[in-house]
Structures are given as structure tokens and as C-alpha cells.
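Only one protein chain is missing; all other protein chains are in place.
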Amino acid sequence: MGLTGLVGRWPLLRQFSEGDALGLGRAVRSKQTEQLRPRTADADRVVKSVCPYCAVGCGQLVYVKDGAVSQIEGDPASPISRGRLCPKGSATKSLVTNPGRELRVKYRRPYGNAWEELSLDEAMEMIAERVIETRRATWQDEDADGNKLNRTMGIASLGGATLDNEENYLIKKLCIGLGIVQVENQARI
Amino acid sequence: MGSNMAENHPVGFQWVMEARLRGAKVMHVDPRFTRTSAMSDKYVPIRAGTDIAFLGGIVRYIIENERWFDEYVKRYTNAPVIVDERFRDTEDLDGLFSGFDEDKRIYDTSTWHYAGMPEQETAGERSKGGTKGEQSGHGAQSGGLTHGEPPEEDETLQHERCVFQILKRHFSRYTPELVAEICGCTPEQFLEVAETMCDNSGRERTGSVVYSVGWTQHSVGVQYIRTAAIIQLLLGNIGRPGGGIMALRGHASIQGSTDMATLYNILPGYLPMPHGEEVSSLQEYLESHGSSTGRWAKFPTFSISQLRAFYGANATRENDFCFDLLPRINGDHSTYQSALDMLEGNVKGFFLFGENPAVGSANSKLQRLALASLEWLVVRDFVEIESASFWYDAPEIETGELKPDEVATEIFFLPAATHVEKDGSFTNTQRLLQWHWKAVEPPEDCRSDLGFTYHLGRKIRAKLKDSTDPIDRGILALDWAYATSGEHEEPSAAEVLREINGVGSEGKALSKYEELADDGSTSCGCWIYCGAFKEEQNQPARKTPHWEQGAVPSEWGWAWPANERILYNRASADPEGNPWSERKKYVWWDAEKKQWTGLDFPDFTPDKPPDYRPPDDAAGDEAIAGDHPFVLQNDGRGWLFASVGLMDGPLPTHYEPHESPFDNLLYGQRSNPCRQLHAHDHNRYNPAKDDAYPFVVTTYRLTEHHTAGGMSRTLAYLSELQPEFFIEVSPELAEERQLEHGAWATVITARTAIEARVMVTERMVPIVVQGRRLHQVGVPYHWGRKGLTTGDSGNDLTSIALDPNVHIQEVKAATCDVRPGRRPRGPKLLELVASYPGYEEESGDAPR
Partner (left out) sequence: MRHGDGQTTYGLQIQPRVGFFTDTSVCIGCKACEVACKEWNLVPEDGLVWSGNSYDNTGELSANTWRHVAFIEQQVDDGFRWLMSSDVCKHCTHAGCLDVCPTGAITRTEFGTVVIQDDVCNGCGYCVTACPFGVISKREIGGDGGMHKCTLCYDRLEDGLEPACAKACPTKSIQFGPLDELLERAHGRLEDLRESGVDDARLYGADENDGVGGMGSVFLLLDEPEVYGLPPDPVDPTRNLGAIWAAAAAAAVVLAAGVAFAFAGETDG
């Protein structure tokens, strides 16, 4: 910025040149203020979503900039929520971006005293093996009276109320296939 | 009642506030004065665990004062139906209904049937083997009704064995004075609520009842809701705009997870899991769970289409559509039973999907010990929750009950993708499916549960692909072919929704469940969701703004079934099909076009005239008369009296909570005789009426936190709003026990003792019950060892004492003691608890 420009930004001069003699308004606007825009204005896209907390199902708008979430707020179009959110819903961006979120697999071996690192694929392989072994070790073909059971009581699953319908369906379907009957979620709790 | 809507569903509460601004009366009946009470026209404090007495008093008030909606009651409910002459009421048997088996503590429900029915074993009697709560949750419990009309009725409601007269006698002693004595309110407070409800019901007006887990979390919880149903049927408030019973659920897709049946006793769409002792073939399964009348008559089409969705082309008519491969249940396999079985070493592996039992389940100490007894545990969550960290930071480490190097549990913590990192649908508390789109990629190892489940299944199937072991037939027969995309090979959620919706013989998505067939030509994962992918369109993804729609926003998301927004809405019209009033018109019969029409999709056969009467040989939907709106019931009526389907009685009865400082003023039978108890070393119960536990304790949530805290205690902006675990007590209790506001107090039950900061507040009111001043202690249960704000867990106090129908824990009403100061550290904590009475044997100590 040249000297003319600098002097031109000098508030005192602006107070008089911009009709703001007391320097309370326009004359003292900083450059940052002049350029002020909501960060949602330059979002690459706005994605429709639903609040992940309670079961009211408030509409959310997720603003994305450079592949990251820049803002989450209410979706005015929703006939349920009309753009409003409660404190938890309003904290949704923090839920997604908070520094305490775990991003890596953690493994604790039996009797271990610390978490260890493990690759996701290795973890998945190990879990698959645990399922197969436990299932085989605890399989029940039938009860004492010869009634069919066709199941394992050695494995249980809990959770689903925070998950999508499709995820619940697939969990149930997989458990049906594996003979796991102890499939439960928060609805019982 | 039983709901703190302003705090736990604040955005839903906008509609209550708006209604109030337009003149609606809002009344809150609750043990605690909450933010909901503060916003209500009327607040009535009652003792935790006495809602049935209060509601039963309203039933009596309606009948005694002839305030019921006569035409609605006579035509739309089973009030006129005559009940079996062998039926005996609690009024006859001192708190028991006929058919009680003292040894097994279960009912033979055959005497509860409608009169004139053939003898038949019903689902309610399945528990011959002594297990409770295996009701499939579906309505196909015909009690032998072979066509839509019950055999004997008295339309004048005068017959002494008609439902109406039974109801009248059953609640005849629930006078305002008795209500006051049981609940701890005044007769005047009670009467004002009863009168207001009646004044706001009828042709021109409707009233609704809101409940949440304040009703379900009791040892007689299902019957709380039944009482509300009776009131709303008597007042004509079901199936009508502004009416209903609103169950406010706590999680984004807790309704969907119930529909999709991540519950042990059901398959998606509320089809029962096959029971090992009952059904050995598909034929038997279909016969024992189908119904000859009503909507459930289509049961075989639901079931066979579902088997096709599970097993694809492997399911053929020749192999009974792979019915043989389904695993069987034969008892209570609910989450609390599983935890007990973990302690015994019987459950070895455990998956946790976004759930934190170490804080959120009743008796969380027992839960943690159960986790420590596993061989392996998979935890999928956003953060390291207490159910993943128990092995080094559980309170039991401090007491010496657990030592890290003695905990054998192998733990896999897998970080989960958030809702903005995946496609999928949630089903909200109004049965509304809403789609959310992936906005960003999940970071690093974070994956959707869809991806996790798909790939786990894929890996297991790959490892077993050459297996000839018969136990592997089920997993290998699954139709597990899902297209994937992207770097993480993410399966398509839309494709899964399409499978749930169902596909016809020509490979096209089905539009409605009526299209389902029982010959294997259709597939459908969940019949009530059939139509969610109608015309190959993802219907939950429709997001037409509300300002472009009318009063019923049918183009926002998709509600099951058939995108209907109010269930049983045929009841919004009178028996002739006309709106009850202009003001309350919703769905009505268009005589010219000969079809039902209105603001919503009719929850009724579209062209069935109001004057249709079923012929004697009618079956299925044709057996339901044109003036019977309750199409899921086999007689098309709303059930004031439930002759089948419940473990603990055809009518609700006030019973004391399992842990209560009082006797039952109505009966010698104190508590629900069928309640499910699990006395255990780690699940000691407080003896009833024991002076050591003089106070009532109730647990709850705060607006600022979410259940077990995994999604709130980890966030700074929420944690700072409620940064510490506290209990709430009245100034009187504080004085009685020298509790200092802001200082510490220790709360003790037979399970354990916990410490919390003391909030002395006039919101907590001592109430007078049976002549005695009673204090109630409020315990928000969000806290644990992890996160930005930490503290003891309220659920460490609660016990596993369950409702017999649904195995839900009684955490809303129990007894406790409170002392000033912090709890003892280390083994001294165990000594303190041991110094308090408790019983761990299912023996004579257990009260009736």
C-alpha cells in the first residue's frame, strides 16, 4: 500500500472525509471489517443432513470447504425443526471436528497394560478370526430336547440407536447369518 | 408425564410452546420440577413410580363423570366385547389376575380371552418354559379370533363381563383421595389435570400425551403406556390430529434400530425370531405367528420376502426359503441377561456399536465387571469411551476389584465415521425416515458401521468359503453381494435401503407392502419400510421445504408405513366416515368417489366403505369392518382390554416399584408379580421398606449432555455448560442430612456408593405419601471417567430389575441413602456398601 493509501485509511482523515466526525461508524472500519463475509458464503458445497443426537430428527446443513466441515447449522426447510437446533445439535460441528476424537485403531492385548497401534486391516482380520473361533467353540445345534437352536451364545452385540437404518439392517443380517442372537440396542435401555 | 420434553427434546418442544401460545393447556406431572415444568400451565409433583395410580385415577374420573367419547368408544374400541367368564380381576385376587403361576411368576393368559373363543395357545403363553418377555412385539396375537368380529358383544356397555364394565370395576378404587395418597399430590391437583384432559377432548378438541423413558424404565413400564392408551381411547384422542400418545425417543435412529430389529426377539418389521421350542418348520412359524384377520394376515408374505432378502437366490420354495438356517431363541437373550452371562464366562465376544454400557446401562458396575470377563471386545465409537477404558480406569481398579494385568479382555477400538461422513437414513421418533448424505470423507481409520459390517462379513465368508461344516451354512448362504465404491470400498447405503424396501419379480423396487408375495417372487428386508424406495426413488431423501407443502408435509422424508403421518387415522372420521368436526378434519370418506381421502394418506383400505361389514367367512383385511380403524389389531378395534400380548395383565394396575419405601395401598401384592429379577452378588437389591434406604432416587438426563456422555462430555462447548456430576435435593433433605449446597454427598444403594456435588434446590419438593414426608433424590447419569468433565456414574447405583414384557430396567424409581461428604476411597468403599442391607439371592427375601 502506498503512502496515499495509508493516509487514506487513517481514521482521523476518514472521520471527516466520510462524514463521521465522531469516528463512531464508517470512518473507523478496518480492512478486515470491510472484507467481512460469513464463512459459509465460500463453502464448496452444502450437504443436507439430520442431527445425530436425539430422535426429533432436526434438519442440518453441513457446509464443506476444502474437504472439511466448516459449519453445521439448522436446515430451515425442515418441517420438523424449521432451522432450529438445541445445544447438542448446535455443537455438531465440534462432534465431527473435536480434537479428542479418535482417528486410529487402538488395540489392547489380553492382560496388557497399554494401548497398542494396529492397522485397520489387521484389526479386521483378527476380529474375523475371533468371531469364527468363538462361534465354533460355542455353537449350539439344538437344546437338550432336540429342538433346533442353530446359534452361538458366545457372542453378543449391543448398539444401533445412533446408527443408520441401513447399518442396523446389515448388522442384524450378518448376525442372523452367523447365528448370533444376542443382538441388542439402546431401545431396550 | 414421564417426559422432560423441554430438556431432552428442545426443538420438538417448539410445537408445544407454539400450541401454548395459541391457547393449549400444557400440564406436567413429574417427580421433579424441570425446565418442562417451568414452561407448563400446571405442574403436579408426584412420587416416582406411581404414574399408573395417577392415570388410573383419570380413567376412573372419565367413567364416573361420564366424560368418555361415547360413539368413539362403542364403535372403535373393544369396550363392548364380552370377556371369558373365567377371568378374574386384581380386585378379586388382591392384586393378581386370574391364571397366575406362583412358582414361575407368570400368567396363563387363557382366561383373559374374549368370551366364546376356541381354546388356543397364544403367544402370551409361550413362556411355559419360564422365560419372560418374548412377545414378538407384533400384533398377530389373535387369541383365536377367526374373523374380525368378536363372538359376544354388548353395545349398551351394560353386560357385567363386557370390557367397559370390567374396566370400570378395575379402576373403581382409584379415587382422587387414593391417588393423592399414593402419588403424594393433592386431590385438587389431580382433579385439575383430569378435568382439563376431559375438557380438551371430544369432537371439537383433542389432547395428546407425551411420554419418554420416565415411563418405560420401570418394572411395570409397559403398563404405564397402556394406561395412557386407555385414557386416550376413552377420550377419542387416537388417530386424530392433535391427539395421540407421543413416545419421545432419545437417539437419532432408536426407532429405526427397533424397526431393523437389532433386538434379540424380533426380525426386521417386528416379525418374531423363531423360538426353538415352538417352531420346527416354516409352516409352523407362519401358522403360529400369522393371523387370519387384519393386516397381520399377510404375515407369510412379509416373512418369506424377508427370507429372500436375507438369503437371495439361495432361498427357494424347496428349502423353505432357508428358514432352517435362522438361529433360534429360547429364552431371554436381552442385553442384561447377556451381561450376566458374560460374568459367568458364557459370552466371550462382544460388539459395541456406539453404545457405552459402562456408564449408560443399569448397574454399570456390573456392566464393567462383565466387560472385564470377556475374551474379546470390539468397541466402535468416536472417542475412547468408558466401555473401552474400564481395564485401566474403572472405579473397580481403585477398589482393587479389577487389576489391569488380570483383565483378560482383548480390546479392539475402531474409530467410527460420523453422520456427515456417510450416507444413510435415520428414523425419528415419529417413524419418519430422513436421509443424510456424506459431506466429507471419514478421516484416517474412521469407517461407517455399514462398511465395518460389510467387510467383516466379507472377510468371514472368505475365510469360510470352503467350509463344509453345517454350522457355516447360514453365513455362506447370506446374500452378501453389495457394490462398493471409493478408497475405503464403502458399500452403498442406498442399495441397502432398496433391499430393505424390497424388489419384485421383475427386479424393480416395490411400492407398497401389499405387493409382497408368499411364493418367493418378491424380496423385502422389512415390510413396514416397503415403499421407502418406491419408483426407484430414495423417498427418505425427499426434502421439499415445508413452506412448499401443506399442513401435512408428506414430501419431506418418508414415514412408515406407506408414508402415513398419523397412524389409525380412519379414527379421525366418525363411523359414517365424516370428520368428527370441521376443526379436526383429517381423513374422511368421499362418498362420490367412493374412497378415503384427506390431508394424509389414509391408514385404511382406500375403497372400503364405512358401512362395510365382513361376511362370516372373511379373512385378512376383508374381515375388518368399515368402522374399525385399528387395522393392525385382528378385530380392528383399539384395545382397552388386552386379552393377549402382555405378560403382566390385560389391564394396568398400580404396583410399587421393586425398591420402594411403601406398601401398595391397593393390594397385598406389592410390586409387579411378573417383574424380572436377577439377584446376584453384583446385583444386590435394597430390601423394600428398609429404613436404611429412606429416600427415592430417580435418574435422568440434562439438555446439555447426551446419555452416557460419549457425544457430549468430550465436547468443550457442552461440557462447560454442565461441567460436573451433581445430585439434586430439596432444602429439607439437605437439612435433614446435613448436606451442604455445593459440597459433596455420597449416595448409597446395595450396589455401590457414588459421590457427587450437591445442588440444593426448591425444584425438589418433599411430598407427603401415606402420611409420611418423602424425599426424592435426583441423579443425572451422564458422567464417567473419560471426557472433559468426569465424575462417578449415576447408573452405578441402579439395579437390574426389569419389566417382564420388554426387559427394560427400573431406573426411574428406586431407594437410596444419602450422606454428606465424599465416598470412601479404595476397599473402604466396599466396606461401606457391605454395611448396608441387601439381598443377592432370589429367595424368600424377595418381596411379593
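In this document, chain identifiers A and B correspond to the written order of the chains, with residue numbering beginning at 1 in each.
Rule of thumb we're sticking to: a contact is a pair of C-beta atoms (placed from the backbone, for glycine too) under 8 Å apart; a residue touches a chain by one contact, two chains touch by 3 or more.
Nothing here was measured: the structure is a model prediction, and the numbers come from that model.
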Among B:Phe426, B:Tyr513 or B:Phe726, the residue in touch with the chain that has been omitted = B:Phe726
Out of B:Leu665, B:Leu788 or B:Leu830, point to the residue that touches the absent chain in the complete complex.
-> B:Leu788
Which positions on chain A touch the chain that was left off?
-> 1, 6-7, 9-12, 15, 18-33, 36-41, 71-74, 83-91, 93-94
Contacts from chain B to the absent chain lie at residues 6-7, 10-11, 13-14, 17, 21, 33, 35, 37-39, 702-704, 716-724, 726, 741-742, 757, 759, 761-763, 765, 788-789
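Simple rule for what comes next: only the chains that are shown with their structure count from here on.
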Centre distance in Å when chain A and chain B are each reduced to the mean of their C-alpha atoms = 26
Inside the complex, what are the residues of chain A that reach chain B?
-> 45, 47-60, 62, 64, 67-69, 72, 75-82, 84-91, 94-96, 98, 100-113, 115, 118, 120, 123-132, 134-139, 141-143, 145, 147-174, 176-189
